[in-house]
Every structure is written in C-alpha cells, then in structure tokens.
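Note that this complex is displayed minus one protein chain, with the remaining chains in position.
Coming up: chain A.
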Amino acid sequence: MYLAIREIRFSKARYTLIATIMVLVACLVLFVTGLAQGLAYDNAASIKNMAATHFVLEQHAEHRLTRSQLDQNQFEEAGLIVGIENAEPLGVRVTTVSPSVDSSKIDVTLLAVNPQGWLAPAITEGSPLSDQLIGHVLVDDKLSDVGVKLGTILVDQASGIRWTVNGFVKNESFSHTPAVFLNQQDWLSLQVQTAAHEGNESADHPSYNAIAIKTANENVQKLQAALSHTEVIKKSEAVSAIPGYKEEQGSLMMMIVFLFVISAFVLAVFFYVITLQKTSQFGILKAMGARTAYLVRSVALQVLILSISSLVISVLLVQLFEIVLPSSLPFQLGFTTLAITCLSFVIMSLAGSLFSVWKVARIDALDAIGRTAA
C-alpha cells in the first residue's frame, strides 16, 4: 500500500538492518527445525517407516518396544480381531556385533520381521529377506561406511551367532543405531541361543516384542479388551518412547520455540520504537482523515513484507546449505514442515506487531493540533 511501501523505500538502511536480523533468526529456525526432523528420523526411522498404525505391547512396558514381551498366542488372537493380514509380529533387540574380518564393534538393532509381511523393508542392494535363507540378514547402508559389504559375516557378541549380510536397506535405524533385519527362524534361534547362554532352557516357542497392527481407531478398543496383559498404543507413542527420542526432540523444540519468541520480540521492539517516533505523524494522518484501520493495515503490511522477504532469503540460504552439508549430518526439511515453520514465523511476526498496532490505534488526531510536533 501507499504509505508502507514508500516508507520502506525511504528508510532503506533501517529496514535492511531489521531484515538482516530476521533473515539470521529465520535461518536458525529453519536449520534447527531441519536438524530436529533429521535427528527424529535418524532416531526412529525404522518404526516411522513401518506401515503400522498401532502396536500391541506388554502391559507395564512403558511403551518401550525393547521391554515388552508377547507370545505366539497373543499374536494369533490379535490376528483374529483385526484380520490376520493386518497383524505382524515384530522382534526388537539392541545388540553389539562385530564384522568377522576385524575386531571392531558396532551397536545395531535387530529387527525380526516376517519376510512375506508388510514389515519387510525394501532393499537397495543384494537380495530380499526370505524364510528359506537361514542366517542371512539385511543391514542398513550406514554399515557400509565401516566396511561391511555383501557377504560380510557379522558375529553377535551376546549369543555368538553369525549372520551373513545378504542385502542393504536405506534409512533404517532405531535409537540412532543402524537396523539389521532378520527372519523369524533366525530370531527364534537367537532366542534359544541366548537362553542357553544364560542357563535358561524355556525358549522353544518364539516370543516377540510387539505386534504391529494396521487398523482403524474403532477396532483398538476391541483389541485392547480381547488381549489381556497388553497395551495397544499408537505408532507415535511407540516412537516417542524410543530411548532418547523425547529428550532430544524436547530440547530442540525448546530452541525453536525460543527462536520464534525472540524473532517476535525483535520485531515488536523495532516496530514499537518506530511507531513511538512517528506518533505526531500518525496524529497528522488521522487529522487529515486517514482511518485507523488504514494505518493499522499499513503497519501490518510492513511486518508482512519484512517477514516474508526474510523468509524467502532464508529458505534459499538453507537450501544452499543443505547441498553443501555432509550427508552424515541428519538434516531433513520436508515441504510440510517448511510450510508450517514459515507460516508460524509470519504469524509470530504479526503477533509481535500487535503492540504497535495497539499504540497506533490509541494515537489521537487531536495530538496534531496545538502541539509543536517534533
């Protein structure tokens, strides 16, 4: 509009300075948001990738997949309720393996899935999981960074079992450790072996950590009622119960919120000071017959121009940044997150200008008369 644009044109230096601050803050907001998303994904990729809507866990497991233990009967019961094709058993175990070629050790998460089921991951290299190939596993391609190749033998430290790497998958991790997928036979023999190691002998039928479920919300009640000593939780609940997930996301979220508040305050102070400076000017404009709504719109428009132009610059900068970033740094900024972040930034900026708007509305046209305007 007439006044808003001409004022920015006239006071270029002033508005450039504030825009620079906004660009820096917006960059930081976008970067931390991308980092938070990247870390979240890195932490929980395998669970997030699963097509499940809910998980059935043992009661008192505090939503933690690794703590829960369910047996074959419970799996079959769940299958009866939601349909056998909508329930998949899942084994999760965090362990340490070492590639047989050297003595280095790697923390990994074993994920036992049904090779024909919908939890089986898509491979990027090698051959897929199958019931027939005993002792063959799929591993996340991050392991190739430490020299793991097709055919490498991994030795499980806890049980002494040896697995052959038969394929690679991409973006599969749990609690920041790369995922290793194995079939149910291998999962069972792992349990037998571990039990033997620990002097137990009761592990002749398989147990799982969870049952992944695909179902509409209304079936959850029924499921919960039918399965005693279990708890049916949403996928997002299972994700945030992954060790470290909540803490990590919480602190990053706090940083983001603070940055938003800071940017709102910087803008608020800037516009408030400018508005105070222009009190007599606003008085004159009002005396001339300019509506308060017109002046308020003018202030809001300036805030919009500033925040949107600094966002455009920041988005470009962050995208450039993403190109030069090393791929090992978890950074992920999807379109939806970007859009939501930008929108919140604009809304926070507008909220920051409310104070000035209130000030402008209160200025009286009478101030223009009988006062030596500064």
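The criterion applied here is as follows: a residue touches a chain if its C-beta (ideal position, glycine included) is under 8 Å from a C-beta of that chain, and two chains touch if they have at least 3 such contacts; residues count from 1.
Throughout what follows, contacts and distances are computed from a predicted model.
Novice: Name the chain not shown, per its UniProt record: "Electron transfer flavoprotein subunit alpha", "Acetone carboxylase, gamma subunit", "Fe-S cluster assembly protein SufB" or "Putative hemin import ATP-binding protein HrtA"?
Specialist: When "Electron transfer flavoprotein subunit alpha", "Acetone carboxylase, gamma subunit", "Fe-S cluster assembly protein SufB" or "Putative hemin import ATP-binding protein HrtA" are compared with UniProt, the left-out chain turns out to be "Putative hemin import ATP-binding protein HrtA".
Novice: For the chain that's not shown, point to the residue among A:Val32, A:Ala226, A:Met253 or A:Ala290 touching it.
Specialist: A:Ala290
Novice: For a quick check of understanding: of A:Thr66, A:Ser144, A:Ser240 or A:Ser280, which residue touches the chain that isn't displayed?
Specialist: Hidden-chain contact among the options goes to A:Ser280.
Novice: Across the whole complex, list the residues on chain A that are touched by the chain not included here.
Specialist: Here the touching residues of chain A are 2-3, 6-7, 9-11, 280-281, 284-291, 294, 365-366, 368-374.
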